[in-house]
Each structure stands twice: as C-alpha cells, then as structure tokens.
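As you look at this complex, bear in mind that one protein chain is not there, while each of the others sits in place.
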Amino acid sequence: MDRRLRIGVIGGGSGSFIGPVHRIAARLDGAFDLVAAALSSNPQRAMDEGRLLGFPADRTYGSWRELIARESAREDGIEVVAVMTPNDSHFEICMAALDAGLHVVCDKPLSTDAASARALAAKVRQTGAEFCVTYCYTGYPMVRQARDMVRAGELGEIRQVQLQYVQGNLAEPQPSSGWRMQAGRVGGSLVLLDIATHAFHLGSYVTGLDVERLCADLGATRPGGEVDDYVATLAHYGNGARGSLWVTNAAAGSEHGLSFRIHGDKGGLEWQQEEPNRLLHRRAGGFDQVITRRLDPVMSPGALRSTRVALGHPEGYLEAFANLYVEFAEVVAARLAGRRPPAEDDLFPGVLDGVKGLLLVEAASRSAQSGRWESVGSP
Amino acid sequence: MDRRLRIGVIGGGSGSFIGPVHRIAARLDGAFDLVAAALSSNPQRAMDEGRLLGFPADRTYGSWRELIARESAREDGIEVVAVMTPNDSHFEICMAALDAGLHVVCDKPLSTDAASARALAAKVRQTGAEFCVTYCYTGYPMVRQARDMVRAGELGEIRQVQLQYVQGNLAEPQPSSGWRMQAGRVGGSLVLLDIATHAFHLGSYVTGLDVERLCADLGATRPGGEVDDYVATLAHYGNGARGSLWVTNAAAGSEHGLSFRIHGDKGGLEWQQEEPNRLLHRRAGGFDQVITRRLDPVMSPGALRSTRVALGHPEGYLEAFANLYVEFAEVVAARLAGRRPPAEDDLFPGVLDGVKGLLLVEAASRSAQSGRWESVGSP
Amino acid sequence: MDRRLRIGVIGGGSGSFIGPVHRIAARLDGAFDLVAAALSSNPQRAMDEGRLLGFPADRTYGSWRELIARESAREDGIEVVAVMTPNDSHFEICMAALDAGLHVVCDKPLSTDAASARALAAKVRQTGAEFCVTYCYTGYPMVRQARDMVRAGELGEIRQVQLQYVQGNLAEPQPSSGWRMQAGRVGGSLVLLDIATHAFHLGSYVTGLDVERLCADLGATRPGGEVDDYVATLAHYGNGARGSLWVTNAAAGSEHGLSFRIHGDKGGLEWQQEEPNRLLHRRAGGFDQVITRRLDPVMSPGALRSTRVALGHPEGYLEAFANLYVEFAEVVAARLAGRRPPAEDDLFPGVLDGVKGLLLVEAASRSAQSGRWESVGSP
Partner (left out) sequence: MDRRLRIGVIGGGSGSFIGPVHRIAARLDGAFDLVAAALSSNPQRAMDEGRLLGFPADRTYGSWRELIARESAREDGIEVVAVMTPNDSHFEICMAALDAGLHVVCDKPLSTDAASARALAAKVRQTGAEFCVTYCYTGYPMVRQARDMVRAGELGEIRQVQLQYVQGNLAEPQPSSGWRMQAGRVGGSLVLLDIATHAFHLGSYVTGLDVERLCADLGATRPGGEVDDYVATLAHYGNGARGSLWVTNAAAGSEHGLSFRIHGDKGGLEWQQEEPNRLLHRRAGGFDQVITRRLDPVMSPGALRSTRVALGHPEGYLEAFANLYVEFAEVVAARLAGRRPPAEDDLFPGVLDGVKGLLLVEAASRSAQSGRWESVGSP
C-alpha cells in the first residue's frame, strides 16, 4: 500500500474487552493510522480515555456524532470508522457513518433486529461503501483452509454440521455494571445476539451453506437467570444437510469453546478456536490428518493469504482479527486508488452476513416460542 | 468367589463384532466358565463354530431353544445365559431364558419396542432373576468417577448435558449380508436402537437424570440411504436441565466418538470413549483438572472398584465390558450362596434401563414425525 | 488351538503389581489354563494365597522348587512356567525350570548381571525351550505398527531416537516393605534394571537398531535417596543414528510416561504408552497423520495380528501383555503338536533381548563411573 489509511474508533474505552482488540488489529500490519476516537458515550470519559490512549487531543471527541461530523469536514479526515459500541447503537451510528461517506467496520451483531439490519444493507448498497462485520473467527487461517477444502470438494457433499460455542463466563460472578446484563442494551436475547451469531456464521462460512429451517430450545439455565444463556438448535441446510448447535455462556468452568465439526461424503473437518492453528481432517477409509498452519504452498490460498509466520509459530486471536482489518484496508485502498479491489467473496464478512445473523436470531426466537421448526428466510 | 459360574452364550458366531467381546469379558477376571453355546441361528454353523471356539461338543447346540432346554435339564447346567443375537430376537430368547430360571445378560437394545421391553421387565420382577443389559460404556471407571462426582455434589446442580455418538462406519462400503442393514432384523430405526440408546443411557447414568421431553431430527444423510443414520435431539431433563444430542453412524471418517459433556453450577465434566482413562474436570473459577484412572483412594469408590491396574497403565473397552460381567457374577454368586448381594444401583445396567432406552427411541420417532416436542413417559 | 496349555505361576502374590497382570494376560484369550502356583517365598503365605485365588489345593505349592519338581513329575503337569519373583531370583528359578524341560515366561529384567543372563541364554539354546522375557510394551499393536513401518522403509534410514520413561512413584511416600527399595533384591541399580531396560528395548524393537556406545548420567535425585532414580544417556546406534534417553521413577507428579520418538530421512513416529492406541506419523513435506489402532488391512501385519477389537474401541496394557502370552502359546502349541512355529522374530521378546538389556545396564553403570562413553558389547 502507498500509505496508511486513516481510521477513527467509536466505543471501546476502558472496561471494554473488544476495544483494545480492534485497536491492536488495526495497528498490527501497519495498514491504518488510528487518528480519531470517541471512546465513550460519556463525553468527559471519552476525552479522558482518548488522552490516556494517546489519541491527538484535537481528534478526541466527546460523542460519536461529533466524531463523524468533524472528521467528515477535515481535509485529512478519517476514511474508515470502526464501531464497537453496545449492540443497540450499531444501527444509528453505522447509518450516520455511511451517510457521511465513510467506510465502516462494525462489531457483531450488525443490529438487534432483522428489519434494521436490512435497512443497513440497503444503505450500504446505496452509498457503495465498504462494510465489514467483525465475525472475527473467520479470520483464522485454518477456518479459511477448511472453507477452501470444502469448495475444492475434498469432503464431497456436506451432510452433517455440528457447531458449538460454549463459554462459562455468565456462571461466574458478574459485574453489575456491564451492558451485557441489561436486556435493553443487548437488544434482545444475549446468547443469540452475542455469540450464537458467531457460531451460525462460522458454520455457513466454512460450508458455504445457509440454514433454511431450524428448531430451537432457548432460555436461562442459571437459577433465577433473566438473561438467555442457552440455545440449542436442530437445523436443515439448503442442500439437505442436517446440523445441530449448542451455544451457551453459562457452562460453568468453560473457556471459549467455539468449534465446528462438519462431515461430507469423503470425510470430515474439525476445528476448535482454543487451538486455532490445527485443523483435524478425518478421512473416510484412511487415517486422520492434522493440518497445521504454515507458510507453505501446501496450504490453501485462503489460509496462506492470512498467515504471517512459519510452521510451528502459533498465531492467535489478534492475528485473526487483524486479518479482517488488513483485508478491509486492501479493498478500501484499492477503491481510493481507483484500482479494482480483490474479490470480496474470499475476504472479510460483509453486511449481508450481518443480516443473515439477525434472521437466524429471529427464527430461533420464534421456534423457541412455537415449539416447532421455523423457516429462516433470506436477506 | 468360591467357584466360577457356568455361563452359556447365544449368538456371537464368526463375523460378529460383539461375540468375542462377550466371551473375553466373561473370561477376563476368572469369574465364569464358558461351558455352553448356540452360536448361530443356522444349526450346522452353530455346531461348526462351537467346535472352532473350543466349546465341549456335548454342550454345543444347534439352536437357542435347544440350549435352554438341555442346559436347564442338566445337573451341572448353566446358571447364566448371555444373549448377543440380532435385536429382533432378544425378547423371545430372554423370556424363554427367564422362564427356564436362568439369570440373563442381554445385549442392548433390550428389545425393539417399549411394550415388549416392559413385558420383559415384568417377567424379571416375576421370576426374581438377575438381568443385565450391556450398556457397556458405563463399565468404564471414569464414567463411574463422573457419576460419583455428580452424586457427591462436586458439580452442583446439573444444568446442561451434551451427548454425542459419532461413528463413520455406514459411510464406508457395507457388507450386504449384515443384519444391521436389514430393517426387519434391526427392529426399527438403526441409529436409534443401535447407538442412540447407548448415548441416552450414558447421559442418564452419569447425571442421575432422565429425559422428560425431547424434540428430534431423524433420518438418512447418506444419498439414497434407506436406513436412519442420523438423529439429533433437544431435551429437557427431570430437574429442568437442558440437553442436546448428536448421534450418527454416517459421519465419514469418524471412529467411535461416544462422549458426554455435562455442566452444573460449579463446573463441568467431559469424557470421550476414545480416550477413556481421562476425565476432564472444568472448574468454575479455577483451572481444569485431568482426572486419570488409577488404583488410589483419590479415585471415587465406583471408579476404584472397576479398576484393575495402576496409574498410567491404560485400560480399555474389554475391561469396561468385563466390569459388567464381574459385577453380574458377584450378584449372582451372592444369590446362589444365599448372601445379600451388593446394592445393584451402583453396578451394571438392569432391565429398567433397557425399558427406558426403548421409551426414548419411541419418543424420538414420534417427535421426528410430528415436528414437535414429545414426552418420553416412564418405565 | 486344540486345547489350552497348562501353565504354573511362580511369584505374584498379594501386594504384587505384576502378579494379577500375568494371570489376566494368561487367561484373556483362553489359551492357557492356570493350574499350578507358588505365589510367595513364604510357604504358608504361598498356600493361603493359592486358596484365595482359586488354585486347586493339590497344585498350590509352598516353594518354587516344589512346584517345578512335582509338576514335572505329573502326567498332566504344566508345560509352561511364568516367573514373576524379585529380580535377584530370576536366574536360579529359570535355570531350574529349563532343566526340568519347561518353557518359560520370565519377567524383566532377565537377571541382575550380564554374565548370568548369558548363562541363561546358553541354557535356552541347549534345552531348545521357548523363552519369553515380558518386555510387555512391545505387545502394543501400535508399537508393532511402528516397527513394521520402519522395516518397510516408510521413514527412510533412522537418524534420531528419543526414549523416555518418566514415572513419579518414588517421589511419593514409599511402602518400606517393598523389595524394590531393598538394593539387594533389586540386584543393582533400580532405575536401570527396572525401567530403563524397558525403554532401551522399546527403542531397539521399533528401530531394529542396537546401541553400540553410550554415555550416561546416573544417580539419585531425591534428597537422601540411596536408590538410583534417574538415568539419562547419549547413545550411538549401529547405523550411526544418535539417540538420547531420559528415565526416572522420581519425577514427582508423573504417571507412566514411556514413549519413543524416532526420525528417519522421510519422517518420524511418536508414541506414548499412556495413549497407546495412537501413533503420530510426522511426514517430511506433508501433514502429520494420526494412525489409530483398528481391525482393518490398512494396519500393518504386526499391528493387525495383535488387535482384538475394532476402530475406536481402546485396548490397553492388559491386552498388550496378553499379546505376549498368546503368541507364546502359539509357538509352544506348535512345538507340542510337531508343527513349525511362526517366525519368532515378529513375536514376543526372547532371551537374547534379555541379555542385551543387562549389557546396556552394565555399560550405563560403567559410563556413570568413568564419565566417558562406553561400548555396550554384544550378547
């Protein structure tokens, strides 16, 4: 790239898990300069935290509205904005950013309901902006290896899909102040919006298949829990494949067990986020292979493109997250330079992936109410 | 024990997977003498195989009816019969054996429908015989360790249950002659009767909880498959715990992935049959512990009782299977000697476990038809 | 086999780890009848324990001398004797058994010094008897798979060998009465005789190579320890390959970590006794393969021959031990029937393997004294 892109961040101040992650990811490959920030919805706190994090004083803003207004007015204003605020504010902020001509990186879930998500998708089409939803786990090289192997037919037709996202954090004593425990800020079912969307997306990303119908069990397993902490689903995919999913943030003692296991006619693939540099390839009629991330043409193109260091040197979550950022930078830089960007299909998740997530959330909620299978619908 | 018990086997001739397993299990701890056999439903083959396996010629029989009739008439006749024939014959053989005053070890599933299973349970009550259904995976010491830990409250109240039994054998070319591919001999849904019953039982054995309601997806995932090879369920347990289950014998490339993962208020336990000597204990607020089988009072009583060799010397499937046999021998020997047998609750699975299996099979079938949740009912 | 072989046991009474193992191993495949026993060097205890274990009263003996004398005199006397006494008695008992015309199964180490071990080997040659030293870990199917793969050239020329046998038992409080803590009964260096011999043998069994020269560090790592609990060696093998070995029974917290890792020009193999059903095949220029034990022609002949149950059903230590017994039975039965026995090269370890073990023990002791490399010598 000729130069670094200018990026501003909205949200992600102290106490945020995801704020530092976005900032490290933007910085890691040298593709962005972090030049502007509105780090809190509390103006004073926003200014204090900007100073603490070393943002220039004149580009530290007390509100996201101010950031968008003033940066849009600068000659050297930001070209990209990254949104990492509570779920219920994504829609309004992203709409404003798009209207201001910015390219947008938005944390998942895209919004809190399918209707607003579809409106965002329409706005993206209308403005022609680039838009990334940070379903960050698709940035892992071995997830891309899996996707490439499915596409290349190495598993045959996909027949079975198993998805899990098993966390234990809600089973530990909770900070009362976090917005995640306030139903209003979450925008609906916590377990569905916050983590099931990741799992659903991962399954579709790897298999290339969408869920058509599902049947869900949804609720709170913690005694007295008011926030949904458990969802399990049965699912039928577009090609007739069958799947199941178990997602919870209340499995006491669990870490961050996002995983997929898929099987086609010729074999299966299994991946666990907690050991992301390995992909188990089960082969019908043969022995299992352990595919390990490396910088070597034996890897698939998608895996190779998202790998920085050689065989045996583990990469992790921050590198996966940074892969979305560096790919977003490539596409935006190509646009700014009048070049044709790389095909997005192989890159970061976009606004339609965000819409699909909300459709799945709503179908699961309907099914949990009706006790029946429900159709998901298309974006 | 004062002497070995005399046991006869019905079924399990050449080509059978489970036949040699039963015979090794009976022999391993020196508690039984294998003295009589009816190894095939084909009389000539039954005689030939008896000779091959070294059974005495005068106690090798051409049919199970003959075995039961003639052994019952001998002074030194068998005291126990082990039944390992195709599913659809279990009922008739076990009824006859019970009527002949024998104690019975029967392979799972107990029968092919709940009504006949209940009739068997009634017969067991009436005759007062001992009866074991070889849900063999409950013989593993670490499964017993898990059960004992749950009972001792080490996990707190159980909230979530995940069960898997993922095999790949149906995805490989099949021998056309096997009775498992003949719907009639299976007695219903292959995947439900043959393997889902194991998984359901394992979950209940470890948690002490029964499934009250479930919602199931059931069918064939192999193209053109006529035999069910896939079932997934959502489940609600008696205490309000929620669960999910994925069982298949058509996940190409898989081995024998029977596993459970349970979580209570204080932590979780995870066990995989393919590495049976380890039990992962996830502890809320602490680090995971890897509990490994050993002959040491640090193990739970149930684990200790079913362990033969010291720390670091793996035991496997045959030892687990043999644990059911040796426990059955203890109970029968106590009965024969007029002693009070050990409490069965802690030992081998009995006829009621077999009935529950059929109730779950039938509820899953109903749910797959109705597209709704169905109640399981009680034995 | 036409009939079971008659076997007697010497040693292995209560308190013995290895006694029950030998007896289960002999029984597991139905190849032996355990008909005679001299279970302790204390005559009264020997009689009591024989009764407890169900040996016939007239064939329970108060001493090994009596067992050999009286069984040799019976028409239906034992054909095989299994010796599982303390190390310092192996030589005398085995010599007497061989002189009495018996075939012998002897626990390792064969003896306590190379000279007596060589005398035993000469006696075996002279009598023409069959002789097995129970280096039991070579009975594991995956160890045989590894050996077969090396022989077939799948690794290319072997270049590097790493052997470990890491136990922690001596770091735990010790029963004072065990003969292993009495230097006289051990017959020399505990760590060398008792467990390093297993590790050396395993390395040679798999690679087909003998150690020619070694340099050793030997001693006690426990404070105040009088018994050697640690040995590490550098080694040069016959073909120029280099190796290292770490063996201890005082690594606090360890289980039973016997393992090998070997590398040739084309790749490597890694196996750990604690998970014996898996063999990791590292392939130069490709991905690792996980070879799992199964009953399927994809396995090597040696692995297949020593496997009882199908893919995904773990086998363990007892089955490995039993593999030596059943192979010994085949060879002895062939001899008794006048048939040509199977080539022993592929089967159980013999007396020369026992001699080599003592040569390595003595070379390691010399090197630890001299601070230099020492030659091992040949049997």
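In order of appearance the chains are A, B and C, and numbering begins at 1 in each one.
To be clear about the criterion, a residue touches a chain if its C-beta (ideal position, glycine included) is under 8 Å from a C-beta of that chain, and two chains touch if they have at least 3 such contacts.
The shown structure was predicted, so the numbers you read here are calculated from the model rather than taken from an experiment.
Of the listed residues C:E49, C:D107, C:E130 or C:D288, the one in contact with the hidden chain in the full complex is C:D288.
Considering the whole complex, the residue from C:A119, C:A232 or C:V290 that touches the absent chain is C:A232. If you put the hidden chain back, the residue from B:S14, B:N42, B:Q126 or B:Q289 that touches it is B:Q289.
Considering A:G15, A:G30 or A:P223, the position touching the chain not shown turns out to be A:G30 (whole complex).
Contact with the chain that does not appear here is found for just one residue of A:G101, A:G316, A:P342 or A:G377, A:G316. Panel shows subunit B; residues 281, 285-292, 298 of it touch the chain omitted from the view.
For subunit C, the residues touching the chain absent from view are 155-157, 159-160, 162, 164, 166, 168, 171-172, 215-217, 219, 221-223, 230, 232-234, 236, 241-244, 246, 248, 250-254, 261, 263-268, 281-286, 288, 371-373. Although one chain is not drawn, its touching partners on subunit A can still be listed: residues 1, 3-4, 17, 20-21, 23-24, 27-30, 54, 167, 255-257, 273-277, 292, 308-319.
In this section, only the chains that are shown with their structure count from here on.
Counting the residue numbers used at the interface between subunit A and subunit C, over half appear in both copies, so the two copies meet with largely the same residues. The chain with its Cα centre farthest from the Cα centre of subunit C is A. Centre-to-centre separation between subunit A and subunit B, using Cα means, comes to 43 Å. Averaged C-alpha coordinates put the centre of subunit B at 35 Å from the centre of subunit C.
Measuring from the averaged C-alpha position of subunit A to that of subunit C gives a distance of 55 Å.
Within subunit B, no positions touching two or more other chains are listed.
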